[in-house]
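Note that this complex is displayed minus one protein chain, with the remaining chains in position.
Order as written gives the chain letters A and B; numbering starts at 1 within each chain.
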Amino acid sequence: MPTARDIAAWIQAELTGDPDIEVRDVNAIDGARAGDAVYALDARRLAAAEQTPAAVVLVPRNLASSLKTLLKTDDPRVAFATLVDRFRPPDKPLPGIHASASVARDARIAKTASVGPFAVVEPGTQVGERAVIGAGCALGARSVVGDDTVLSARVAVYHDCRIGARGLVHSGVVIGSDGFGFAQDPSGRHMKIRQIGNVEIGDDVEIGANTAIDRATFGSTLIGDGTKIDNLCHIGHNCRIGKHVLLAAQVGLSGSIEIGDHAILLGQVGVKDHLRIGARAIILPQSGLSQDVPDGTVWFGSPALPRMQREREFAALHRLPELLKRVSRIERKLGTDGAEKERPTE
Amino acid sequence: MPTARDIAAWIQAELTGDPDIEVRDVNAIDGARAGDAVYALDARRLAAAEQTPAAVVLVPRNLASSLKTLLKTDDPRVAFATLVDRFRPPDKPLPGIHASASVARDARIAKTASVGPFAVVEPGTQVGERAVIGAGCALGARSVVGDDTVLSARVAVYHDCRIGARGLVHSGVVIGSDGFGFAQDPSGRHMKIRQIGNVEIGDDVEIGANTAIDRATFGSTLIGDGTKIDNLCHIGHNCRIGKHVLLAAQVGLSGSIEIGDHAILLGQVGVKDHLRIGARAIILPQSGLSQDVPDGTVWFGSPALPRMQREREFAALHRLPELLKRVSRIERKLGTDGAEKERPTE
Partner (left out) sequence: MPTARDIAAWIQAELTGDPDIEVRDVNAIDGARAGDAVYALDARRLAAAEQTPAAVVLVPRNLASSLKTLLKTDDPRVAFATLVDRFRPPDKPLPGIHASASVARDARIAKTASVGPFAVVEPGTQVGERAVIGAGCALGARSVVGDDTVLSARVAVYHDCRIGARGLVHSGVVIGSDGFGFAQDPSGRHMKIRQIGNVEIGDDVEIGANTAIDRATFGSTLIGDGTKIDNLCHIGHNCRIGKHVLLAAQVGLSGSIEIGDHAILLGQVGVKDHLRIGARAIILPQSGLSQDVPDGTVWFGSPALPRMQREREFAALHRLPELLKRVSRIERKLGTDGAEKERPTE
């Protein structure tokens, strides 16, 4: 079993306390047991950790404890994520193609890849080294899954779509469904515009359960390297999402939206088509964007405004019922009390 | 065929009218045919029922009719639900494991359970008595499905997740996908924090189509007994949802939210992480919660406020365009008309 000293070496931490204490597992502070490593980002959480039987606590460099062995780093959450990987490596299925899978003869499946039961792999498809295609996945013709990418059970990838390396795609995700593109004829019928583009997803992308990413009308819907998408998001056709972007659950992007690197869209945000959201912008939950967002700004509301302006308006709105009374009082004082009832034209 | 008298005995109703009239089926008032049992909660609906050929009407105790045979109970909707079950018992597949299913040797499947075509059951899994695993479901390693629980076609349950007894899980549901947990490194990359907890679902829980419930980072995401979740909901990691809660369609819960028993969240509500929603609270549609909600209160808006306050603000907002004119009028009267244009600092 590794000791605190071993772990300090793994994560390059400064150790205070007992270097020989053994560490058995990782855990949250709530529920920590003897031998666990936990992390605490501030003094309040460290005090909570001190009340548990945890063996060691990962903390920022400015904290100290007379009760617990500490492992100090610049970023305890990142260090802790490393430890979780080490103590709890993911189950990996054995390489090979399950006997029940339906795999096209010309599909190129790496020898180290795993294809699960009832998976369907259509002609011209490529699956990279150590990739995992979960049970019941459907990979359309000429699609590509990169090295070390894991598709959980029941993912659908339409024809000609590509996923990069080291990705993680959760169950129920649909990649490459048609964009919502129609031309209205004079009688008001919606004629389908066939969607002949594809979806291209970079490396290190995670996609949450039941999210849907539409293929481009022409060209590609793009998801940049390192971007993380939560459950039940909708990505419309021809969106171009940058690198290391976060899309929280149930975000909806209409067509042809461009999102800069490191932007964050929080839960249930909706974005009008053809807008540009700048790099490092933050869009607060349930906001509805109807205009472009400059780099590094924070927006809120439906329709969304820069956060400060929106919050000033909300604060003013709280005072509005009282303001109506104040104005009535003034009108009475001025003898213009009946003005409202008469509704004079002005 | 049962008579009105038989049915009165089944549902312990008071009968007025013809006890010998035969009842063939259950139906809604719109569309009722001869021989049908329908229900009406008020005099207006009873009058509508009287215009149909329905045989009997389930009503509250205070209603009367000279035209129809009535079955009076304290709660006609509950009584009617019982009748629907009686007249239209659900199709149940035959027990047994379909020849095409892929079932791990050590999975413990009850003899009375049914496992459909192309279902995948991984090692260490348990499936209870009379449970139904629909076509194309995927049950991860060491997962548990309780007695009498029905999984419709194409449900995905990740490893180590547990579903109680008498549940109903609709198609496309994903249980146990990873929580959306990342640690940002100094360069702005999002490092995955592996999610090593699980999902634990109580008894008598119904989960709507394409809903996704994430596993906990550590510990368990919990869904209490009797809770009903509609379609396309997102339940984040480490949420603890009480008993007999209702979540309407497209509700989104961030991580670590606690919801008290009997609370109701209506359609498209979104909730910030780590909040507590009290027992019997009601959150109106599309609300966005950014603060804790006390027991038994009703909230509305985005951001949500107590309903009365929010409605007062909305009502005041309707009067705001007129208020702007009233204030301009006052300013003109006072000779301070230009004040706004000058925008003096104050």
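The rule we apply is simple: a residue touches a chain if its C-beta (ideal position, glycine included) is under 8 Å from a C-beta of that chain, and two chains touch if they have at least 3 such contacts.
In this text, all values refer to a predicted model and were calculated from it rather than measured experimentally.
S.K.: In the whole complex, not just what's shown, which of A:3, A:210 or A:227 touches the removed chain?
M.R.: Of all options in A:3, A:210 or A:227, contact with the hidden chain holds for A:210.
S.K.: Which residue, B:126, B:177, B:195 or B:210, contacts the hidden chain when the whole complex is considered?
M.R.: Here the residue in touch with the unshown chain is B:210.
S.K.: Given the contact definition stated above, which residue among B:14, B:42, B:85 or B:292 touches the chain not shown here?
M.R.: B:85
S.K.: Contacts of chain A with the missing chain: which residues?
M.R.: Given the touch definition above, chain A has residues 100, 102, 118, 120, 136, 138, 140-141, 154, 156, 158-159, 172, 174, 177-178, 180, 182-186, 188-194, 196, 210-212, 214, 217-219, 232, 234, 236, 250, 252, 254, 268, 270, 272, 286, 288, 290, 302-303, 312-313, 315-317, 319-320, 322-323, 325-330, 333-334 touching the missing chain.
S.K.: Can you list, in ascending order, the chain B residues touching the missing chain?
M.R.: 26-28, 30-31, 74-75, 77-78, 80-82, 84-85, 88, 90-91, 98, 100, 116-118, 134-136, 152-154, 168, 170-172, 204, 206, 208-210, 226, 228, 230-232, 244, 246, 248-250, 261-262, 267-268, 285-286, 302, 314, 317-318, 320-321, 323-324, 327, 330-331, 334, 336, 339-340, 343, 346
Everything that follows uses one rule, which is that only the chains that are shown with their structure count from here on.
S.K.: How many Å are there between the centre of chain A and the centre of chain B, using C-alpha atoms for each centre?
M.R.: Roughly 25 Å separates the two chain centres.
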